[in-house]
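Missing here: one protein chain of the complex. Every other protein chain is in place.
As written, the chain order gives the labels A, B and C, with residue 1 at the start of each chain.
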Amino acid sequence: MPTMNFAQALNDAHKLEMQRDPNVYVAGEDVGVYGGIFGVTSGLLDQFGPKRVRDTPITESAIVGTAVGAATAGLRPVVELMFVDFIGVALDQLFNQAAKMKYMFGGKAKIPMVLRASCGAGIGAAAQHSQCLEALFMHLPGLKVVMPSTPADAKGLLTQAIRDDNPVVFLEHKILYGIEGEVPEGEFTIPLGKADIKREGKDVTIVATARMVHTALAAAERLSAEGVDVEVVDPRTLSPLDTETIISSVKKTHRLVVVHEEVKFCGSGAEIAATVAEEAFDELDAPIIRLGAPFAPVPFSPALEQAYIPSEDQIIDAVKKVMA
Amino acid sequence: MPTMNFAQALNDAHKLEMQRDPNVYVAGEDVGVYGGIFGVTSGLLDQFGPKRVRDTPITESAIVGTAVGAATAGLRPVVELMFVDFIGVALDQLFNQAAKMKYMFGGKAKIPMVLRASCGAGIGAAAQHSQCLEALFMHLPGLKVVMPSTPADAKGLLTQAIRDDNPVVFLEHKILYGIEGEVPEGEFTIPLGKADIKREGKDVTIVATARMVHTALAAAERLSAEGVDVEVVDPRTLSPLDTETIISSVKKTHRLVVVHEEVKFCGSGAEIAATVAEEAFDELDAPIIRLGAPFAPVPFSPALEQAYIPSEDQIIDAVKKVMA
Amino acid sequence: MDLSNELLLNMYVTMNKIRAFESRVAELFADGKIPGFVHLYVGEEAVATGVCANLTDKDYISSTHRGHGHLIAKGGKPNLMMAELFGKTTGYCKGKGGSMHIADLDLGIMGANGIVGGGPPLASGAALACQYLDNGNVAVCFFGDGASNQGTTHEAMNLATCWKLPVVFVNENNMYGISSCTINSMCVPNVADRAAAYDMPGVTIDGNDVIAVYEAASEALKRAREGQGPSLIECKTYRHRGHFEGDPCVYRRKEELEEWLEKDPIPRFEQKLIDMKVLTKERADEIKAELKNEVVEAERFASESPLPDASDLLTDVYS
Partner (left out) sequence: MDLSNELLLNMYVTMNKIRAFESRVAELFADGKIPGFVHLYVGEEAVATGVCANLTDKDYISSTHRGHGHLIAKGGKPNLMMAELFGKTTGYCKGKGGSMHIADLDLGIMGANGIVGGGPPLASGAALACQYLDNGNVAVCFFGDGASNQGTTHEAMNLATCWKLPVVFVNENNMYGISSCTINSMCVPNVADRAAAYDMPGVTIDGNDVIAVYEAASEALKRAREGQGPSLIECKTYRHRGHFEGDPCVYRRKEELEEWLEKDPIPRFEQKLIDMKVLTKERADEIKAELKNEVVEAERFASESPLPDASDLLTDVYS
């Protein structure tokens, strides 16, 4: 299998799906000539031309809204929101229109569209360019929410998201764009709604998403040296959430730590912890510990930003707590 | 104490605070001549004039955004979002500007503003006029989120929200506007962040919000006839959340049911359940059951809408489950 | 432009069909037979009728909260609409949508919309699909004077002009957004004055003159179909009823309403057709009677249809 980075894997998925389906188009700010601020769409304009790779003005409501309208009229838009933080100027078209149309219309609508967005802290981009907002999207019926952690997952899930007939919010942690990994060549899909066990273990289950999968795996390595055998579950899709895989892991380990980068309060981890507390309560041998960002905007200064992001050490402490 | 309904109590709070502080102004669509679609601002225009009671065009971004700007420049805006469902066209000014300014500016800002919005199902207003979205606001640091259930709480909490120096999202369940209750005369405040025990009980704790407080109390009455003694805790403020009161109730009853009208998945109940599963795990004698709307938009047909809203019967079943 | 008698009569029928439907809905709402909010189109019939007379089933429209007229003019079936208003399974949306969300994608109706300003981006998107698929179809966006102050409308118009999309923005300027009068919500006299901000043709016409609407729309749609991009047509009109049923209308003068009742588009057009000898008073009365029956039929269909069952709650959320 070829090795490529996360951004290249996403680029590859775009290319293959655009070749496969002439009705797939890409639109967003700087996705064409510039190739996307993070390079994800680079080369697409040259290969597919300006009809299918559309640079837009700065107009998120219209970028998302035209995608919704175009999707109902037969196209498969893949639109880029440069930073997920910008959703505040475009949310209505996503959650009141795209997400609800099918239901409001009694099932007689199909809105096959993907809204890609970069997310996450770590590059000193401060409070309006560093958020993780997956919990907001998860709470909205009609949307699917995908958040990959590896290049292979990124390619397989984006391909599947483009083929899905529902509006899919596809969240790309910006720190992951540069990470390398083996990626299957050619068309490759991963079903939405299936979690992946990134590391098998019998003592503790850590459910982690996006960048935190890597932090959790690093913590797991250190813990194994201390004889603690950690299982790391990556939901990959947050809505629909693969509770089955999470619960069966907990049934094996009887201990759960949930870690994500977004703010802990009312974050995606709350849903995961609450579901387990409801459906696998008797399997638990310890309280469920959640790790997430503190209840504050993302600070600019790297000194603060690093303290803001959940760390390997915090995960290790949490695991030790639930093992105690 | 005089008896008045929920809408009148809110109206009373507006009047008293506007008399008390000349820098409090009200703005929104149809808040003036019309008196607010739900009548909450009725009479304010006559009493305080068009400078302080401002009818606006249909322009939520500017209504909220000008409030943020005006608040940083010395005023205390109380703006009405006719339906919380409309937040999708105005979210940026609330969550990237109002909520984060103080932090981004290193503490050197004060944004005393209240965003009032009606919410909730029950009048056949369908998917874009019936949502409860408190979980979205809770997840956003810098905001406070208030959701009263009685006329007295509505008055006391709105008064406090107007006096608070932070952006406060004040959610008013539209079914509650008409309910009557005793309300203290004159200036009356209730601190933000303090839950209220609406009914004392020793067997089970039900944490319920807004309209569900009344449904839970009705269920509690029926359960008491069967010898089950239910405690009903109303957080009243969802952010900051009074976990102390909730946990001490659980320490007494050892059983928890959480019920809210918003969608269960990633809803406010997830945070409450997860917090208890983390901080009071050993106190629990049963799984934590959450009740909320199913994962679907709010349907129009009353036949479906009634089935969509959590019911007394569902609460009773849940209580019996945790008692079993 | 000279319009065939057939076209003129069809438009006359459509306007009356909308009027008959809306008038009955008002009564049914008052009788508590229809839940939720209903925003009636009474008085504005000439706009939807004149515009949609230029469209085929393959063309798209985005509608508003005040959508019944647009739907009927675009070919929507009164019985399926009425069943939806009643919240029945036989309705356009199986009772899940209601008045603010009736849609029929087979007729290119992208739905009424509960969000003011929600429609313009959707219509531009449908127009993008028409341009992309090069199928010769177009999109029409109906929006109100109030909606023209929403940012989404600005963005949709700007993007539509940048991309030369085949979309026509039809503004229904009835002078009010609920209680807020245009004199307080915008400083320009005409919504069409804003077309220049996008270098898009903009005209202001008498929205109560169905022929004027038809002609303005056909010209704008011709441009759109020929790849010359979007246009804006502002139709000055008035809603005879409150913003929604139950609105006390404290914000407008009775005299104002009376003036506009004088300009009611239906009697006006009827007289014109009679003068043109295209119609007789007798035929006119027959047509109205037939339409009344169709609405009675629709009502019967609606009331006899079954209500949805709780088991339908979770269907239709995802494809």
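Simple rule for what comes next: a residue touches a chain if its C-beta (ideal position, glycine included) is under 8 Å from a C-beta of that chain, and two chains touch if they have at least 3 such contacts.
This one's a predicted model, so the numbers in the text were calculated from it and none came from an experiment.
Between the chain not shown and the residues C:30, C:196, C:276 or C:289, the one that touches is C:196.
Touching the chain that is not shown, out of A:74, A:107, A:124 or A:184: A:124 (per the contact rule at the top). Residue in contact with the omitted chain (choice from B:16, B:53, B:71 or B:247): B:71. Counting the whole complex, the residues of subunit B in touch with the unshown chain are 23, 25, 51, 54, 56-57, 59, 61-75, 89, 92-93, 96-97, 101-112, 141-142, 144, 164-166. The set of subunit A residues touching the chain not shown comprises 29-30, 32-34, 37, 55-59, 61, 85-86, 88-89, 123-129, 294-297, 299-304, 307-308.
Residues touching the missing chain, restricted to subunit C, are 149-155, 158, 161-162, 184-188, 193-194, 196-200 (touch as defined at the top).
Just so we're on the same page, only the chains that are shown with their structure count from here on.
Farthest chain from subunit C, judged by C-alpha centroids: A. Here the CA centre of subunit B is 36 Å from the CA centre of subunit C. Between the Cα centres of subunit A and subunit C there is a gap of 40 Å. Work out the mean CA point of subunit A and of subunit B, and you get 30 Å between them.
Multi-chain contact residues, meaning those touching two or more other chains, occur in subunit B at positions 61, 85-86, 88-89, 126-128, 295-297, 299-300.
Of all residues in subunit C, those that touch two or more other chains are 93, 95-97, 101, 113-115, 151-152, 317.
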